[in-house]
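Yeah, one chain of the complex is gone here, protein chain that is, but the others are all in their spots.
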């Protein structure tokens, strides 16, 4: 099985970290191909960054189709371009927020999301609505950590995230923590140990869920809005007048 | 990995069918133990049947804990006793309706449930609410098939189910079908082929999702309402006066 | 009129307290028969306790049908087994949480629930959803009181409940208090007096509402999912192969 | 106990019909005082009619307070002025739509409303939202009957209502019927017999529920938005400049 | 274009203030006619005040129809009588809460309402529900200011409102403030400057939105529940027996 894991930003150290996380959980016989777009934002911290990252992400899906990928993971917690990606993919495509929230709802009746910056919380709120997680997601918390701080050795980011997780367990009526950024993937094991509750990294869960869907022969439905895009004249302005 | 698959009714042919479905999708190295309660209803077709099936189901979870089960599947589409089972289980416990609906939402933006009798549709509606699937589940349809008809060779049940699936795809703005009974597990492949859309059998999906969660070290949270039950005097009336 | 009030746990002192509350509000001409199951948990403080209490509860409904009961009250705030009970009952069946929340919504635009242990709050939240009370129920609060503490003379339970009620009125934009445990039934009058707002005990309300429904000739609908259960082979595993 | 039943329109035959319905279900010892405003619309069939009926209705509440009424019923299915009435009432005030929908949710998991004119369905929809009945109310149906047709001997109104009820039971996944107009109160018994399901007349239910609340000492909360109105200069324009 | 702005209370200084606000934003060629009812409450601070204000308000709509008004603004934050007014109006009718919330949702993903008294917050909550603003409206806050304090020179009302706005921006994840009373219209510019975020006065917005709708030829739909009221015998009790 061939799973293409796409980091939609252009920070190579983050792609490498995501790749390590994906490989560490993949089954024998699963080939993980972790990629990032050629061009795009170094990190995704808002609606605008997301929008700019999507075309590069979709190009990576298109390459995956040529390479015979069986499924895809979008490794950014905003799940940018998810439905567009599904339109052009044959196999299943999962976002890491989607995968993490679904998994969290299976091991706890309530969970809290701990993410990076306050300004991205609105994006997570919209995903909670889209995925039907309003009853399960008790609260979305920002640890006030910029995405690329997670790449910086010696930053206090890890401590601030741990503090926010502790506050979540004390105040939110939550039984599990969802990590709200692909760049937190390497913190998952330590946080689990320290907190004693399920701490869920969407990269790992998404890889396993794509494996599950692919092994069952489940592909993206091509009946309805996720059918392949309608072929049309594209190109430069006015060519289709 | 050891997964215990529990058919909460007492019909052995159905347990055997579920066992075959579970084994056919389990990974190498996963041991499937399919069981049913000693005593209980022959089929589950309403709130009352569900309620009576739950203690036997919970006894099977308790046995699984002793036997070292890593995770559990409740193989009845009403997901009876799910939260109670999670309280006494160490590993993850998935209901097949839960697993199927989550998977369906990953491969289509809308799905229809095709179940057995009209009277069970209310149960499925409540699950749709509980799992946050109101935006994804477009409609719940009854094929007017009693559960045990699915065990009867030569019945017209299969045809009625196929007809209802076709109606769903034509009328419901759905891109996938969720099979609404564990007893339909053996119809999944044929229906998929005939309909050309993802047809989702919760037994198979639940087994793969439990595998996924267990392989990631995710267990049922013991922080909050799913903590092990409070030890207390049980027993006969009045012993605790 | 004959109303059967069922305490689903096996603590006799609690059944006696519930019986006193029910009798004290019943109309002349209403016979109250308060019972508890032969076997089951001493108190209900979670999903598991609920599940185990349900078969005994349903047996009490079945006995009521034989004895000619006109209606039923399930005297536990989680309303365990409510829909299953309705399937086998001819007359109306009310849960005390259901009755209390409906009544509260009639005398205040918002109410708070004050219940026992934090871990049961999730159960109350689900009832709020099921009964459509999300706009009326402002908050569910735990007083951190175990159910059986309510039976212990000299415990500080009453004070903690009063404190929590006061906090609710100060902070929740609520005009009424719903007591979240059948074991609080004897506190209702005192709390009402001290707080100066409607304090609602579900046992009392449920008795009056069942009286109301019965006197109007309203019975559980037997059209649809609450029809009597489908007769089927029950019994031991494999008898229905 | 003294219950004031207010028909907010000025059609005396309808007040008489409502009075008969209320008396026929009232307990011994309950005094029913049925009244209508001095001035106002002959029937209420829209937002505008409702708005004009409210001041007269509130005047009747005020008179009830002077007369020592223990509780009130607003006998129009739009429940006009309900919260305003509660502000000035000491005892409980129930609308007949509110009472009927709550009762219906206790005897069936789903119900349909059968009302008069299509244009009033929007009003009923808003009540369904306000009372949290979106999961219980399956559909609101208009029988295309003007309110005052219900007063006309020999009209076909009764037949059209019966037909609509039958359609509801066949198509809506409903187990009970809520009658959507106070003027249908005299049809309830016949419709119940013919349809074989609970048919719910809000006038009767509201009387019994007010009796229940009053007998329990439950009054309208005066803590919060239902507190008595703030005393203020009223009167003619500019007096308060 | 002729827009009639109706202050539903009888305080002339407030009508004058509203008139000034409306005129200051009206386009050249828009005639603003600001009026209040002859008789009614001096301020609107609850359900009861609202109900009493509505007939006078509707009379002003009726006069507007005779005078050839093209559209209407209801200048009270509870939007009293909105749907009734639409029934009798040919042109569009906007409430200031409605207009303000819609505008706020266009310039921020979340907003807070800052209103007068705690007891009116429930009214605002209902409007949030009715207008579908539950995702946009983060919180409704009372500054504990009586409506007529806003008319009193030298009161501390302005400071308390400013403080509450600051708290909203710090705590509510809101990017804009909606002023929750027509009497705050003169504070809007100062608050905007001091807070540095959009502060939205419904009077101004409603005038501009009515201008927009009228200029596009959009009038109140007369198809369905907003059709002109059904002509009927009105008048004194019993005339329509």
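Read from first to last, the chains carry the letters A, B, C, D and E; within each, the first residue is number 1.
We take it that a contact is a pair of C-beta atoms (placed from the backbone, for glycine too) under 8 Å apart; a residue touches a chain by one contact, two chains touch by 3 or more.
What you see is a predicted model, and the numbers here were worked out from it, not measured in a lab.
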Problem set entry | Residue among E:69, E:83 or E:148 that touches the chain left out of view | E:83
Problem set entry | Absent chain, residues of subunit B that touch it | 109-110, 135, 173
For this session: Please give every residue of subunit D in contact with the chain that is not shown.
Result: 118, 121-122, 125, 129
Exercise. On subunit E, what residues meet the omitted chain?
Worked result: 25, 27, 83, 92, 94, 98, 102-103, 105-110, 130-136, 169, 173-176, 192, 196-198, 200, 204-205, 208-209, 211-213, 215-226
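Everything that follows uses one rule, which is that only the chains that are shown with their structure count from here on.
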Exercise. How many angstrom lie between the CA centroids of subunit A and subunit D, rounded to a whole number?
Worked result: 52
Seminar exercise, completed: Separation of the C-alpha centres, subunit B versus subunit C, in whole Å, is 29
Problem set entry | Gap in Å, rounded to a whole number, between the CA centres of subunit D and subunit B | 43
Problem set entry | Interface hub residues of subunit D, defined as touching at least two other chains | 83, 109-110, 130, 135, 173, 224-226
Exercise. Taking chains as nodes and touches as edges, what kind of graph is this: line, ring, star, complete or other?
Worked result: other
